[in-house]
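Below is one structure, written out as structure tokens, with a few remarks after it.
Omission of a single protein chain aside, the complex is shown with its protein chains in their original locations.
We call the chains A, B and C, going by the order they appear; numbering starts again at 1 in every chain.
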Amino acid sequence: MLKTEELQINIGPQHPSTHGVFRMLVTVDGETLVDLKPVFGYLHRNHEQLGEVNTYLQNMPFTDRLDYFNSMVNNHAYARTIETLAGVEVPERAQYIRVIMDELSRILNHATAMGFMLGDMGAWQTALLWGMREREKILDMFEYVSGARMMCNYCRFGGVVRDIDDWFITELKKLMQGLPHYFDDFEGLLLNSEILLARARNIGVLPKELALAYSVTGPVLRGSGVAYDIRKAEPYAVYDRFKFKVPVGTVGDVYDRFLVRIAEMRESYKILEQALEQLPDATGGFINPKVKQQSLKAPAGEAYARVESPKGELGFYVVSDGSGSAYRYKVRAPSFINLSALADMCKGYTIADVVVILGSIDIVMGEVDR
Amino acid sequence: MTLSHLATEDVFVVERNDADFRAGQGMTKGLGIVFRKFRKALFGKPNSDRADTEGQFNVQYPEERLAMPEAYRNMPILLYDDATGHELCTSCFQCERICPPQVIHITQAKDPATGKPVPAAAKFVLEYDTCMSCGYCAEVCPFDAIKMDHDFELSTANHPELDVDYNRLLRPVSYYETIAPTMWSDVKEQAMKKLQNNIKRRPGDIGRDHGQKIKGGAPVAAAATPAAGAAPAAAAKPRGPVAAIGKNMPEDKTAKLLAIRAANAAKRGGGAADAAPVAQAAPVVEAVADAPAAVSAAPTGPVAAIGQNMSEDKRAKLEAIRAAKRAERGE
Amino acid sequence: MNPIAIGVFIVIALLTLGSGIMVVTVRNIIHSALWLIASFIGVAALYLLMEAEFLAVVQILVYAGAVSILVLFAIMLTRQVTGEGVRVVFERWWVALLIALGLFGVIVPTLWKHGATWEEAAKLAQVGPAPVEGAANSLQVATATEIGRSFMGEYLLPFEVVSVLLLMALIGAVVIAYEERTRRRRVLTLAEELALKKRGIVEPRDAEGAVMPREAEGKVILLDSEQA
């Protein structure tokens, strides 16, 4: 009788589609995947230990480097944690600015993440470059307000570092004129493409129960059909003032995650519209002037605050001993938790599917390895 | 099973269209969109308006440059006053303390007579290679002495060069004014007032002995005391874009030679008469500080010339863009 | 017969023969298969030299392009690829020699008797291919039309017999492969595992086919960096 032999392949750490330095030790039988062992830590930068050495403010730029696509969201989550810990009030206007930045981050993250996923699928970067175009536009505006495109370091305790001005508002409105065209193009390009359907439907299915068991969050969880979004479940900032919906999938496959991300971009667009509308009425300045940024001391205690990052639930846990820096500092990184489901999601599919499933989880190694 | 306590109107299920009949219509639509893009990009004109989603969006980098927003932060620089040549830094160590990667190293200046500390820095070293451009130093500086530069073309083959010292960190206030006019005008008065207070407490040339050049072209220290004879040589060190470093060794050498000669002449007592050649030698690399003077005085060196033209161009362009932007904002 | 043709013939024939010899003497079995391809291509070139274009192309298409690839596949699917320990000459080499001599003894006299001499062939080539009706001429150039006609006319029965034989082989291969497929271990995906468990049909199995313990339900895999 014919017998097939298992083959062990290392996909990564240097591989075009592992999204950074990530290694998958794959055992295949023919093209079918029998076992997958994710190996990571190549990008470990001792982030959590650094956070215990640095003062609270000093740690802010380091959070930029976690999920370097969404430094604005990382800043927001970290600032929220320290604000909870130290009991700092955040003015309304600052909250609105933070929300605008978060939603812009969400759009740019999903645009590029979907582009990379389609690139893994073999669509020759067209979707990716269209996404990059929108991302560049958004990054230009981040640069305008924060001074840097990716490592924004924008939030401060009790607000943000610089107010947004009329130029920003007009440019944002211009940008939002173009965004729906981009969404339409993107959907038209690939949403119903027969090849994409063949590659994405019923691939990498993560059933609802298992998604909860793995405690995955973000679009991966919503793609599996669990309507869980921190912006709704525990409204932070001013998210309770906006009307938006949470898209959920039904099957939990790659296609569902893809659809959920596109729908989320459209919802973010709606939030942006409302935020721009409500922004002029917001009270307070862009920052709470009473807060001593550099010498902020938090009372002894602990705090955990989370935000809905584009990749999932991003939470920071900080224990304070009353001094100017954290006693214990822990990051709940969505990429890392979502990645833990990868091995089981890939089992039984082919090598070609593995890279697509990895792409659909949307990881950033900076956040996984920390 | 849903975990959420979300109201049902807050949730919607994405449409999968699984039951549709597929005959390649989705692919055809995609091809049509891509072809439309091709047509628009080929026949349309390049654009960079944020509302556009069609056309070409490239910026042809070395020739075309995007306007830098004022808030843009790359690497920290130190400012000095154009008129007096006094550095704004008072070595208060605020930046050294806040710097997250701890790359700022300051030594406070001391009065040679009394040995007491003086509000000025004797040494200021910044490790550009490890700097994470967070901008905290500029944020915390109470004297507005340290600011974030817009120059990002810093690549070099010589790594140790990236430990940048005082001479190469210094920029005149007028330079910062060109790159960030509104941000400077917000703090200008207060900064200048503080500077005046500090100047009073600085004996001799402390606070302006790092080779900075005041208006008129001559380095401050060269005309002052023979003891500061090394200053022109230091001034000859490029302090414009770091990229220029290492490319103009010959200029460096001639500058040094001229500086030594000038120092000798100063010793002989004819300092004022020989100030001109010194001025000639020094500004070779003074592209940023005082472009017109430098151009007129530049001995040679194609590299240096290119550098000067570039930065001059850049400045002009920058100013034009600024003006346009200001007009756009209705000022 | 122009001198170029003779020169080309000699070169090609030597190459073909040389690669043929290499096929049976090289130790590495993959190299042997590659030499076989070279030999096939040499034969095709010889056909081309004889202006039997169709035959030459079919030789390349079928032998060099398909059969040899099948040979290569078969070799690679077996365990020992390099064949270092393979003995080149076996004890009963004389049997092979006898068979080869026998074949040679059959082919050469046949060619000698019925084949055309170079001069005749050259003359024929200059005249051009024989008219279709003159099928009796045994010296005509083997064009696609001629080959097709002889398959459908003169040699219909052998052609059909071979076809049926090949069809049988095809069906046999399909049957074997189909049986293989059903017996083959199938790695369950996450969703399938869950569905099985939900229905209570059977315990989910791991990669070796052993029943997995029940507590695997809702398991969380600890990753390396977490354990540390």
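One rule holds for everything that comes next: contacts are C-beta pairs under 8 Å (C-beta built on N, C-alpha and C of every residue); 3 or more make two chains touch, one makes a residue touch a chain.
The rule we apply is simple: contacts and distances are computed from a predicted model.
Peer 1: Can you work out the missing subunit's protein name as recorded in UniProt? Choose among "Sarcosine oxidase subunit gamma", "NADH-quinone oxidoreductase subunit H", "Multiple resistance and pH regulation protein F" or "ABC transporter permease".
Peer 2: Of the names offered in "Sarcosine oxidase subunit gamma", "NADH-quinone oxidoreductase subunit H", "Multiple resistance and pH regulation protein F" or "ABC transporter permease", the one UniProt assigns to the missing chain is "NADH-quinone oxidoreductase subunit H".
Peer 1: Please work out which displayed chains the absent chain touches and list them by label.
Peer 2: Across all of the complex, the chain we cannot see touches A, B, C.
Peer 1: Among the options A:36, A:73, A:118 or A:282, which residue touches the chain absent from this view?
Peer 2: Considering the complete complex, A:118 is the one touching the chain left out.
Peer 1: Please pick, from B:38, B:93 or B:152, the residue that touches the omitted chain in the full complex.
Peer 2: For the chain that is not drawn, the touching residue is B:38.
Peer 1: Please identify which residue in A:22, A:56, A:130 or A:228 touches the non-displayed chain.
Peer 2: Of the listed residues, the one touching the omitted chain is A:130.
Peer 1: May I ask you to list the residues on chain B that touch the chain which is not drawn?
Peer 2: 18-19, 21-23, 27, 30-31, 34-35, 37-38, 41-42, 54-58, 60
Peer 1: Given the full complex, what residues of chain A touch the hidden partner chain?
Peer 2: The list for chain A reads 7, 9, 15-17, 31, 118-126, 129-130, 133, 189-190, 193, 195-196, 198-199, 201-202, 205, 251, 350-355.
Peer 1: For the chain that got dropped from the picture, name the residues of chain C it touches.
Peer 2: These residues of chain C touch the chain that is not shown: 2-4, 28, 30-31, 34, 37, 53-54, 56-58, 60-61, 64-66, 68-69, 72-73, 76, 81, 143-144, 182-183, 186, 188-189, 191-192, 195-196, 201-202.
Note that in this section only the chains that are shown with their structure count from here on.
Peer 1: Could you work out how far the Cα centre of chain A sits from that of chain C, in whole Å?
Peer 2: Distance between chain centres: 53 Å.
Peer 1: Approximately how many whole Å separate the CA-defined centres of chain B and chain C?
Peer 2: 70
Peer 1: Indicate the residues of chain B shared as contacts by at least two other chains.
Peer 2: Within chain B, no residue contacts more than one other chain.
Peer 1: Of all residues in chain A, which are in touch with two or more distinct other chains?
Peer 2: 209
Peer 1: What residues on chain A touch chain C, complex-wise?
Peer 2: It comes out as residues 1-2, 4, 29, 32-35, 38-41, 44, 205-207, 209-210, 213-215, 252, 339-340, 343-345, 347-349, 369.
Peer 1: Looking at the complex, which residues from chain B come into contact with chain A?
Peer 2: 1-6, 9-18, 20, 22, 24-27, 29-30, 32-34, 37, 49-54, 57, 66, 69, 71-73, 98, 100, 132-136, 139-140, 148, 325, 328-329
Peer 1: For the complex, give me every residue of chain C touching chain A.
Peer 2: Residues in contact with chain A: 180, 183-192, 194, 207, 218-221, 223-225.
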